[in-house]
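A single protein chain has been omitted; all remaining protein chains appear in their positions.
Showing subunit A:
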Amino acid sequence: MAAVSGLVRRPLQQMTVRDAINQGMDEELERDEKVFLLGEEVAQYDGAYKVSRGLWKKYGDKRIIDTPISEMGFAGIAVGAAMAGLRPICEFMTFNFSMQAIDQVINSAAKTYYMSGGLQPVPIVFRGPNGASAGVAAQHSQCFAAWYGHCPGLKVVSPWNSEDAKGLIKSAIRDNNPVVVLENELMYGVPFEFPAEAQSKDFLVPIGKAKVERQGTHITVVSHSRPVGHCLEAATVLSKEGIECEVINMRTIRPMDIDTIEASVMKTNHLITVEGGWPQFGVGAEICARIMEGPAFNFLDAPAVRVTGADVPMPYAKILEDNSVPQVKDIIFAIKKTLNI
């Protein structure tokens, strides 16, 4: 097998997360007339973070719409358009601003299919960068995974790499339910190897399924978004010391794939969770609670441990900010503590 693949080997395509999202949206806009994008600066500016670059030029005013700075208003407009049968992608410049519109996301979008007894679906995507960036301080650095993950009726996904980003945005757009896509600004410019199947126009990453990024035997390390990369770095360091970490990329926050996590814990007997958001009532807290309730609890040789953002509003000074988000050293420390090393 190795010899054959050596003969036909082509360099794998490199794709940044930004370009992956762009490609995903472009393909879905082309595929379905009812899909359109709205948000601040998405059209003529090519996107505040250039994620929608080229789309307005290709699709025009009708399908790529610049909005005024009116989150509550344009989120509501997007939800209304979805109720009337269109398939909007509503961009929040960052999810911090989605708080102004959160009533429309939860009360108008998430709950409607249920309240209507199954009569009124809301096929909408809310997307944008979430969580910490670099030096943008407290009001621009909050992680909303736990907030949106809390609500029945919503689906919430959190891509890490390019493959995740393209596959999840496509699945989100094709989903007939409200889907929150939590991107990460610091990941936009990061290139990843882009496998051949991801280059297909029908490449989808299923919502609700986690991915084991790295197999291991000693400890399960569960994460989502940018911290997945830090976990893999920690795993590489620890591997040299003979500790093999199994790193799981959640990909979806809600509905959470607890089965993959449980199966892993039942193999490794140890668990740590890693997230950028605040500790209280966070994603890790939910994972720990569910592990306790399920079969994996009896396989734990040590309490499950959480690695999270610091329990403070995000400070500005670099040294403070660096220590307010989980670093590789914090993950390594937590792993060794759990393994009692």
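Keep in mind that, in the parts below, a contact is a pair of C-beta atoms (placed from the backbone, for glycine too) under 8 Å apart; a residue touches a chain by one contact, two chains touch by 3 or more; residues count from 1.
Simple rule for what comes next: contacts and distances are computed from a predicted model.
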| item | value |
| --- | --- |
| Identity of the absent chain, which is to be given by its UniProt protein name, from "Pyruvate dehydrogenase E1 component subunit alpha", "TBC1 domain family member 19", "Serine/threonine-protein phosphatase 2A 55 kDa regulatory subunit B" or "Myotubularin-related protein 9" | "Pyruvate dehydrogenase E1 component subunit alpha" |
| Selected from A:Asp103, A:Glu197, A:Glu241 or A:Asp322 as touching the chain missing from the view | A:Asp103 |
| Touch with the omitted chain, as defined above, among A:Ala81, A:Ala165, A:Ala235 or A:Val307 | A:Ala81 |
| In subunit A, positions touching the absent partner | 36, 62, 65, 67-68, 70, 72-86, 103-104, 107-108, 112-121, 123, 152-153, 155, 175-177, 255, 293 |
